[in-house]
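All protein chains but one are shown in place.
And then chain A:
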Amino acid sequence: MFRNQYDTDVTTFSPHGRIFQMEYAMEAVKQGAATVGLCSCTHAVLVASNKPASELSSFQRKVFRVADHVGVAFSGLTADGRVLTKFLRNECINHAFVYEAQLPVSRLALRLADKAQVCTQRSWKRPYGVGLLVAGLDETGPHLYYNCPSGNYFEYQAFAIGSRSQAAKTFLERKFEGFNKYTPEQLIKDALSAIKETLQGEKLTSSNCTVAIVGRIEDGTAEPFQVVDTKRIQAIIDSMEAAEEAPAEPSSMQEEDKGSDAAPMDI
């Protein structure tokens, strides 16, 4: 993107009908650390890669519980993300207070999108520079939504945002058709594989990713949104690596996570 005379504020259209400030806000999302979300017909999983700002610091928290039945992970200006998380939490609490029922995920995504839209139509505001993956469980099942700084939101089976997310998206595009039948374990495995794609050769460990899951388990009870324990993640990663190291049959296209099939594309 290059500077031009139509990008000074968010209330200016360009002759081609674009609002550049909004697009620049979406750029901010692309610069953030990668985040991946997946959905099956019983569970939804969010994985965020943890990138510390420097060797001395700890990493930014990017996965937050919004209510028992829904959580978010975001990429971009994490401070904006925190503020939006507070807003979402409030919305859920207020809805539950008035209606004694959980706020359905689609309505939550809608409220978030409306809030984002306001910032694209006021001369004294700026758009939120963060993209959110909203994963939740409601009466109609688990859902995954992506909320844009532009105020748009879409429901996804699987999605990846942030830097080098194209590699993860390519991986997911190959696999997504089978997701609905996955068990929670398989879902987490594929989510981790997707994140691995974005790491570009760096080793995946339980300390450089955060995994969260929400869903309905077999007996019908809901598993509330929670961050998965690092020990369990490490165990899953170990089992994934063990499967990779198992004699690789070049003839059979293994379902297992051979991550290096597609050359990670850097866009």
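Everything that follows uses one rule, which is that contacts are C-beta pairs under 8 Å (C-beta built on N, C-alpha and C of every residue); 3 or more make two chains touch, one makes a residue touch a chain; residues count from 1.
Criterion: contacts and distances are computed from a predicted model.
This figure omits one chain of the complex; the name its UniProt record holds, of "PPM-type phosphatase domain-containing protein", "Proteasome subunit beta", "Mediator of RNA polymerase II transcription subunit 20" or "thioredoxin-dependent peroxiredoxin", is "Proteasome subunit beta". Considering the full assembly, A:93 is the residue among A:79, A:93, A:118 or A:246 that touches the omitted chain.
Within the entire complex, the positions of chain A that touch the omitted partner chain are 65, 86, 89, 93, 96-97.
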